[in-house]
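Just one protein chain is left out here, and the rest sit where they should.
By written order: A and B. Residues from 1 in each chain.
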């Protein structure tokens, strides 16, 4: 967000004026919520009323009021509280930028949904103008130094309270976002969320939250799991939403496995989808339905492990060239393996090879799971709330995702994780220091593949059918994008990346046609401007911004007090 | 006889791969970047010459159309290649190798989708979401020429001729021209080349452009060979051409040419000689690619640059 800076002298001179203008703009934006934004009721969540703000408008109202509040605070407590520096103006600038983006998005959504800018009513124009002026005005304000709120001592009860609030907000965000059938509202809401997080980050509040919740990691993780567990109960038996949620979980669990390979070991795998696919095919072949290849009925636990092992074996095969090859060449090799997998699955149809997969038609019925008498295909009623088929799968996937995250973060923060970092940093030196480079690379491939294989065995049942064309290169690049865009080597980042990448196309049916094109564009833009991803692991950030000495110094501060080795990375973020 | 026929078919396929492979190898030789999106440059080249043919009124099929179409393809592919270099790759020149590779995937997906979605929207143009029928230019398409029991397809003749002409031009360009020598110098040591007053940015752009010109010829040839083109054609062809470039020793232009021919002949033999060859031919191609990368990454003729990828 560093636009070309305005000279300090000019900022000093116009600073006071800019403050007043910013405050005014915030108030105007808030007031614009009471004005009609559109002429038609189909845009967003009906923003046509005078004096009756819709939910989307209410958020704008709230954000509008925060802007003057931040500026006032910066006048009242310019140095923060005591020795704690707060990023008031940093936050205000982020918020103003965010509001501008929001109003552009809103104007865009209205014109797309109603057909032309003519449908934008004066309220939205007022808001947009105010946001633009506010954006310019905040450029004239002088920013504080980096906030130090994260060093604040927090009493235990406050941390727990913070965790509870964060979790409730997350539950609400997930619930609300999934609930939107109107793409305009969905996009606007996502942008709101992003802006909110950005403001928290810039003021330093996010740093405080991280520090406060980090002190109670277990509580935090438990709470997060609980919230995710409760999520289906907010859906009132809506199978459509739960189907999306289940797909998100499959995708996230797979991406997390890839995160071991790419994020931890630093090996680029462009054929990762083959592992998910092999797991799914193994599970489908052994599913015991009329379509299954083999007439055997092993218990699902056995199938699951077998799927994982088959995938892991493939992983070892694909990983074995790492003994001689690395970097770009390795990436191409993995890509070639992925293609070989797809072509083979297509060819094993009985005419060009043994009939294992029924060729391109795939195995079209895998049946539903039945574990310990619990039928995943049926609807169950718990506490008066219907839990449908996809919700059943959601639960098992959630447990699996939790296991994957546990494996990921424990591997990361161990002797093995240290070895991986060392290999990424300097392979030759790592070898000369006795790190088993080849073994660790193979381990990354095999463990990543195993996790994907197991996920595939569940996916086979969620999807009912398994066909080769669900496991193509494009899917591999989606997974890779989830890891890279979210933030390689982090848990939270990859979860966010996977969720966004899977949720966006589901909710944005109107751009479905252009979805891949935007995806390509997104990759290019992201690599250009933020290659370390949305949530950057600090070490990765340094790897991408090698010359940034200031960043390195800052990380010294952050890494310094940690007694555990690689604790800062990944899990704790 | 089958083997001999397979060899002939393989040569034409190989010439195609060779033409594309040069693009990978020239760029790699200078900035050690695998331009993963080069397959899409090839695809754009094919659509470029298709476009020119559509723009000339009256659905002309005379041989005189061919050079015009080729120039059209070249303009399109060179424009795309330069744009890609400038916008996507140049800003990443000093980042870790992961970044340009992911960017390349992005560019590749973007270009495929762009052509798929928008080509058909131009009035009078065919929808590019499915195969687009390529014009059958007289003389270079049509019935095969019989030569002592062998069928020699007409596009084969064109492709091979194009390869020979391009080889001669490339030789003259690289060894005799000022720019060619500057390219060699840059590939040896970019920093020193810069100190010697060579505009390295320009050399890199020229490398992209040279690759794109050949890719456009290949794209047109592919169109005539298969009688149709589509937005996905760059992916597999690009990968095979990349194998060819590595087989010949990436960074080595002559290696790319030889590698292309070898890969083409191998593929053709695999298709016609192996059981169920046509279903598994791409699998064999990828197996060969993997074997080359693992066991002979320096290629047949030796890479100019040691693989430190």
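Please note the rule applied: a contact is a pair of C-beta atoms (placed from the backbone, for glycine too) under 8 Å apart; a residue touches a chain by one contact, two chains touch by 3 or more.
In this section, contacts and distances are computed from a predicted model.
One chain of the complex is hidden; its UniProt record names it "ABC transporter ATP-binding protein", one of "Molybdopterin-dependent oxidoreductase", "MaoC-like domain-containing protein", "ABC transporter ATP-binding protein" or "4Fe-4S dicluster domain-containing protein".
Listed by label, the shown chains that the missing chain touches in the whole complex are A. When the whole complex is considered, the residue among A:355, A:375 or A:425 that touches the unshown chain is A:425.
Contact with the undisplayed chain is limited, among A:137, A:416, A:504 or A:527, to A:416.
Only one of A:358, A:441 or A:539 touches the chain withheld from this view, namely A:539. Mapped onto chain A, the interface with the missing chain covers residues 406-407, 410-411, 414-419, 421-422, 425-426, 428-437, 443, 447, 539, 542-543, 552-553, 555-556, 559-566.
Here, only the chains that are shown with their structure count from here on.
Residues 34, 87-88, 91-92, 95-103, 105-114, 117, 235, 239, 242, 246, 276, 279-280, 282-283, 286-287, 289-290, 293-295, 297, 307-309 of chain B are the ones that touch chain A when the two sit in their complex.
For chain A in complex with chain B, the residues that touch the partner chain are 268, 270, 321, 324-333, 335-337, 339-340, 343-344, 347, 352-353, 473-474, 477, 480-481, 484, 513-514, 516-517, 519-524, 527-528, 531, 543-544.
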